[in-house]
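First up is the structure itself, then whatever we jot down about it.
For this view, one protein chain was removed and the others were kept in their places.
The chains carry the letters A, B and C, assigned in the order they are written, with residues numbered from 1 in each.
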Amino acid sequence: MKVGIIGLGRMGSAIARRLIKAGHDVTVYNRTRSRAEPLAAEGAVIADRPAGASAGEATITMLADDDAVEAVVLGDNGVLQGLPKDAVHISMSTITVALCEKLAAAHRVGGQRYLAAPVFGRPDAAAAGKLFIVAGGEADVIAGCQPLFDAVGQKTFVIGDTPPWANLVKLGGNFLIASMIESLGEAVALMRKSGVDPHRFIDIMTGSLFAAPVYRTYGELIVEERFQPPGFAMPLGLKDIRSVLAAAESQRVPMPAASLVRDHFISGIARGGEGLDWSALSRVAALDAGLGHEH
Amino acid sequence: MKVGIIGLGRMGSAIARRLIKAGHDVTVYNRTRSRAEPLAAEGAVIADRPAGASAGEATITMLADDDAVEAVVLGDNGVLQGLPKDAVHISMSTITVALCEKLAAAHRVGGQRYLAAPVFGRPDAAAAGKLFIVAGGEADVIAGCQPLFDAVGQKTFVIGDTPPWANLVKLGGNFLIASMIESLGEAVALMRKSGVDPHRFIDIMTGSLFAAPVYRTYGELIVEERFQPPGFAMPLGLKDIRSVLAAAESQRVPMPAASLVRDHFISGIARGGEGLDWSALSRVAALDAGLGHEH
Amino acid sequence: MKVGIIGLGRMGSAIARRLIKAGHDVTVYNRTRSRAEPLAAEGAVIADRPAGASAGEATITMLADDDAVEAVVLGDNGVLQGLPKDAVHISMSTITVALCEKLAAAHRVGGQRYLAAPVFGRPDAAAAGKLFIVAGGEADVIAGCQPLFDAVGQKTFVIGDTPPWANLVKLGGNFLIASMIESLGEAVALMRKSGVDPHRFIDIMTGSLFAAPVYRTYGELIVEERFQPPGFAMPLGLKDIRSVLAAAESQRVPMPAASLVRDHFISGIARGGEGLDWSALSRVAALDAGLGHEH
Partner (left out) sequence: MKVGIIGLGRMGSAIARRLIKAGHDVTVYNRTRSRAEPLAAEGAVIADRPAGASAGEATITMLADDDAVEAVVLGDNGVLQGLPKDAVHISMSTITVALCEKLAAAHRVGGQRYLAAPVFGRPDAAAAGKLFIVAGGEADVIAGCQPLFDAVGQKTFVIGDTPPWANLVKLGGNFLIASMIESLGEAVALMRKSGVDPHRFIDIMTGSLFAAPVYRTYGELIVEERFQPPGFAMPLGLKDIRSVLAAAESQRVPMPAASLVRDHFISGIARGGEGLDWSALSRVAALDAGLGHEH
């Protein structure tokens, strides 16, 4: 397929690379052009504007936050202007439900298609084609994009014809991870102060009840206090929890566990954690118990 | 081995049955004698007092709470009086760290051995010999009891020579489950009020990030609101979280996620949930969002 | 002084009436013109546009939320367009710090003055000239507006030359009230379920430690469950707490008591409290304890 990719951070670059390898005809755009150049060497065309990367059958956006997506889609020479009628904009970024609704409406007016297709997985999963994709939008449009999803993901979950549902599922998943980190952090602080080897505690948990890779991965990061370099930084975690809480407030759903996680992300950032991985949420639990030192 | 089993609730009975089948010489005691009779038919001897079930090499206690364990061990004609020198008391109940320390001290004075060996798993896991056992105590004593553990469990985790550590790990594990239920409950309430099919949400979560049986089991209970009959009732969940918080307070570890779960157990019980499974913690999240009706 | 008043809800109307009585030359504007007519009978001139009420030395805005203030100030024929150079816009609404900064910047560009002057007090206090005013802005501008403040308030607190500080103090005060309501609600639920007469509890508290009218007023509303008609409705309470949390997040200050109050406002609204006074925050504490019935 002829496909554009906008946003060449670690995730976007990995996705572009997978699509090139799978034989698709790839055009890329990034605000800072230098990040696009390695991909040109591998076969991608570099566009100068978002609209220039939006001339194919599908355009993928993979950016850090609402502001970046909104600028690239609705701004001058943006995706909305460049995308042909009936072509599809696949939004893979983790954005708010509110922005998702706004983009869907704008593309409807523009006679274009819109899919929300946020993903679970870190950049190494993207590079290995092992992402999980949650796709929301019209069934035939999703089906048409399946070759793209197959190039980057191990599985595509279709959530239905309402794009914001995909964002909600993605945000819900990130909330579950963050609250798991919070709980692990508190439990590990208790083990430490009680004299129990925290490695052993994590081994037992992941060897019995919680035999999921996500518990093992985060359990190790927490026990070893390995918060750098950040796979997903604390301010991004805070942003996602803020999005969950905004969606929940608009539906009149109190989420006290999310509020707790939000308070701790803020505290963690205030206490020197701006550049740490979001697993450093557990550092707040440790500091609050008098373990370790503020940065 | 010649072994006694005190406490014949669903867990204790399943354990007794496994030990009989494995060829051990089993004596049982239960306050209400009628619960012991089916086991007599299968080959167990019934004792009239806890001390009478404590005359072998090992005595297992499996009871509901601290008060029950304390009465049976330290009371008249209790385990402490009945247990021979060098024989071992294996405490499998989920009790507080404080009581565990008290029992260990009492047996030390009595010249007896003491193991804390709480388990993860519901009664059906016990019946299938699929429990996970966390054992704390002297290594040779644990090794000597391994045939008993092998009869009921799929794996024994040795946590070290300090019995209360085993209780702490067990309590920590139950805290992780309870906070997972809380988070799932909040997320499911959000999905419901947003129009997302909650079954689909759980399918996606357990088919991607959280591929652990514990997420699938509780996810289904929550979405289907199947809270009866209780596998583990709310007041028992509350008791365990209270024990976690007591251990944490004594070590000066704040655990706000545990406090949140505690408040919600209390609220759930206050609102008609006394007899429901602890997964009904999610019902509090639903009610607080205006979903469903109080009992 | 020649002064305009925009926004004729219960607060704005009471303020307008006080200023007319004090002999000021008053022009009023309200989106729904009918609310302005009683004031015309008392001597006010009615304007057809916000700009029309902004031709004097000072223009007061007193509106429900950020959106209303932004529309009236920055919209077509708004205050920004109507206000003469060196005249002053006095923003008395409870708005966010972010909007306050935006308005201050816009007026600076327009060569106009800007004061933030939010107030404490309900409409009856405004009618009696008993408001407390928190004024932020240049000292000479505040001094020049003192005759207006004296007409409606019993005291003006000058917070300094930075307008958003006044909003922050106002939001901080509303947070203190809301968290007091939360605490009183929890304590009253405990007294009720324990058999202690809650009226007596409030009498003792306000007759000893908490001899402040705000405790007596809210204590009575809570104990008598007198939540209608709303003096200040729950959604407005939620809005203010959301503004506090937004300001705190931008400064990296976790405010868990504010998060708790936010969750309970959301829950209260979800459970039929949309039209109740914000003291009905206490109804959430009662319902969560199994007292009373959902609406």
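Keep this in mind: contacts are C-beta pairs under 8 Å (C-beta built on N, C-alpha and C of every residue); 3 or more make two chains touch, one makes a residue touch a chain.
Given the structure is predicted, the values throughout are model-derived calculations rather than measurements.
From the set A:Glu57, A:Glu182, A:Glu249 or A:Asp288, the residue in touch with the chain omitted from the display is A:Asp288, counting the whole complex. Considering the full assembly, C:Ala187 is the residue among C:Ala58, C:Ala187 or C:Leu238 that touches the omitted chain. Contact between chain B and the unshown chain involves residues 238, 242, 248-249, 252-256, 259-260, 262-264, 266-267, 269-270.
Taking the whole complex into account, chain A touches the unshown chain at residues 256, 267, 270-272, 287-290, 293-294. Residue-level contact of chain C with the missing chain is found at 97, 120, 132, 134, 155, 157, 159-160, 162, 164-165, 168-169, 172-173, 175-177, 179-180, 182-184, 186-187, 189-191, 193-197, 200-201, 203-205, 207-215, 244, 247-248, 251-258, 260, 285, 288-290.
Criterion: only the chains that are shown with their structure count from here on.
Chain A has its Cα centroid nearest to the centroid of all protein Cα atoms in the structure.
Comparing mean CA positions across the assembly, the chain most remote from chain C is B. Between chain A and chain B, the centres computed from C-alpha atoms are 38 Å apart.
Averaging Cα coordinates per chain places chain A and chain C 39 Å apart. Measuring from the averaged C-alpha position of chain B to that of chain C gives a distance of 52 Å.
Touching of two or more other chains is recorded for residues 256, 267, 270 of chain C.
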